[in-house]
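Every protein chain of the complex appears in place save one, which is left out.
Letters A and B mark the chains in the order given here, with residues in each chain numbered from 1 onward.
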Amino acid sequence: MTDVPILSVKDLQKSFGAVTAAKDINVDIPAGQVVGVIGANGAGKTTFVNMVTGYLKPSGGTIRFRGRDITGIAPRLAVHQGLTRSFQVSQVFMTLSVRQNLLSALALARRKGGALLRPIAGPELLAECDAIMARYGLTDVAEHEASALSQGSRKLLDIAMAVVSGPRMLLLDEPTSGVAAEEKFAIMDTVMSALKASGTTVLFIEHDMEIVERYVDRVLAFFSGEVICDAPPARALIDPKVRELVIGDTRAPTAPTAATGQAEAAYA
Amino acid sequence: MLHAILSDKTVRLTALALLALAAAGLMLPAWVVNNMMFGLARGAAVLGLLVLWRTGLMSFGHGLYFGLGAYAVALSEHWLGLSDFALRILAAILVAVVAGFALGFILRRYRDIFFAMLSLAFSMVLYGILVKTEALGSTDGFSVSQTTFLGWAPEGKQVLFTAIITVCLALAVLVQMYLRSTLGRLTTAIRDNEIRVEYLGYSVARAIHIKYVISAALAGGAGGMMAMALGQVDPDSMVYWTVSGELVFITIMAGPGSVLAPFIGAIIFEFLRTYAFEIAPHAWQLIVGGTLLLIIFFLPGGIWSLLERIPFFRRLRHD
Partner (left out) sequence: MQLLFTILLDGLVYASYLFIVAAGLTIIFGVMKILNVAHGGFYAWGAYTAAYFIGAASEMGLPDWFAFLIIAGSALAVGIVLGLLIERIVLRRLYDHEEILIVLATFGVFLILEDLILLIFGVNPYFAYQPMVALGSVEMGGIFRDVYSLTLFGVALSVAAGSWWMLTRTRWGKLITAVIHDREMALIVGINVRRLFVVTFCAGAVLGALGGAYIAPTVSVAPGFAVDVIVLSFAVVVIGGMGSIPGALIGALLVGLLRALAVHKLPELELFVIFLVMSAVLIVRPEGLFAPAKARKI
């Protein structure tokens, strides 16, 4: 891991009227790390992602990405820098088919110069689209309209559209929410292996602690706009404050599992 | 590029239809030719609204550009003595493009009814200026002299009719090329989800601005053609909100399915109006209002979607 963090957030603040959704958030994320963000409803997780990717302007603080100050820039400019996200509520083109969704994403990601004036689907683009659909298990629903997809497939499409641009860092907002329990691990395996292969730095928000345990190197626990714990999962998930305020469980913690042991090794 | 244009079925069909119309113009009575010219001119403006409507945007004030185009023709004659067809069209489009580019910086921030209403407000501001300014003809406007072609002043309307057909064809082909390009295809995407488009790294505001300027150019050219066909411009028949309202009505009636639809819709509209005024002079609004409701309820794709029931037309869509 390099010395300069890929993402560096300093004293980040955000308030909506009386509600403080972010308070003095300080986080450095080294390239290649997989970070899990946990926190109860309304803790400020989505707000954090919104600010980092430019959807919301912070009330205070700075965000640096690959050494460059990106505080308050438009989302599309963050995307140009290699920083993108998926959405808690899937943001896809509802009246277009899965294929058309991905083709639109590809056409925009691969455009250069006058490419926008040429017809959309060249053969390379079509081939790339097929490859992505295969990787994300969307081939069977390629011609379905996005509005007709299951929650799980729509989430996958949403993520796939974000990945198309080949980001250096990807923020996933609850990639498995609204997805049937038995599908969750399948989705995460699909997504995480694809991202691992491309060396993308990942931060994902997740309510399911088993998933957090399985995939992340490091946990950020949010409570009421503050980061109350920043540690490898083996430690974070047994932290009493985290158990009380985030997981809502004050029973004595269990011994770390094999999976978290590995994750701790990766973090260290 | 040329190959792409010529192999596009919609382009071929449009060319064929308009050529047939030009040929027919030699035989048709003058009032029919006149109505056709009005229809084609208005159709070009409706084509401009179609470009916006595909993104879910509707301007209730396109009379602004229609009027600017028409007044560009009248004033360029009044001030500079221009009467040449090509120069008139260019002047009309140019003025509309400049205005559309400037106002686009404001309008691109608005959507839905706010976009529609702000457009309306802008058009009414122009209306107010025209009505109030003697130098701009006030309520009477100007008459527009006969259009010439490189110095040639032909008898009758046939030449002007053919020239208008040619311009409409060119405009339709350009719009078709635009709609088929990546930029044009983004239209539905932007209507569906702007946030996603932003997060794909593209500026929605810019895409809408471009559409808006294209749309203004079309309406401007249309106004110019209307001025030449009518031989007269005045605020009430070129800029008033009823003018914009008619354009919106034809857009919905024609349907967004094809670049040919606006012209078909606008020509039908002209004849519908001519006959309605003869048969039921007090029921014109009833007819327009009723048609609007029926189309919205039962034929959301407009007249074009009726044509699409015929396999030949349906195939154009996937072209």
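Keep in mind that, in the parts below, contacts are C-beta pairs under 8 Å (C-beta built on N, C-alpha and C of every residue); 3 or more make two chains touch, one makes a residue touch a chain.
All values reported here derive from a predicted model rather than from experimental measurement.
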Of the chains on display, those the missing one touches are A, B
Answer key for B:Tyr127, B:Phe142, B:Phe161 or B:Tyr202 versus the chain not shown reads B:Tyr127
Of the candidates B:Phe101, B:Phe149, B:Trp241 or B:Phe271, the residue in contact with the absent chain is B:Trp241
Residues of subunit A touching the missing chain are 46, 50, 55, 87-89, 91
Hidden partner sits against subunit B at residues 56, 58, 106, 109-110, 112-114, 116-118, 120-122, 124-125, 127-129, 131-132, 195, 241, 245, 248-249, 252, 282-286, 288-293, 296-297
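One rule holds in what follows: only the chains that are shown with their structure count from here on.
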Subunit A to subunit B, mean C-alpha position gap in Å, rounds to 45
Contacts from subunit B onto subunit A in the complex sit at residues 4, 180-183, 185-186, 188-189, 191-193, 195-203
Counting only contacts in the complex, subunit A reaches subunit B at residues 53, 55, 74-76, 79-80, 84-85, 87, 91-96, 104-105, 107-109, 111, 115-120, 161-162, 164-165
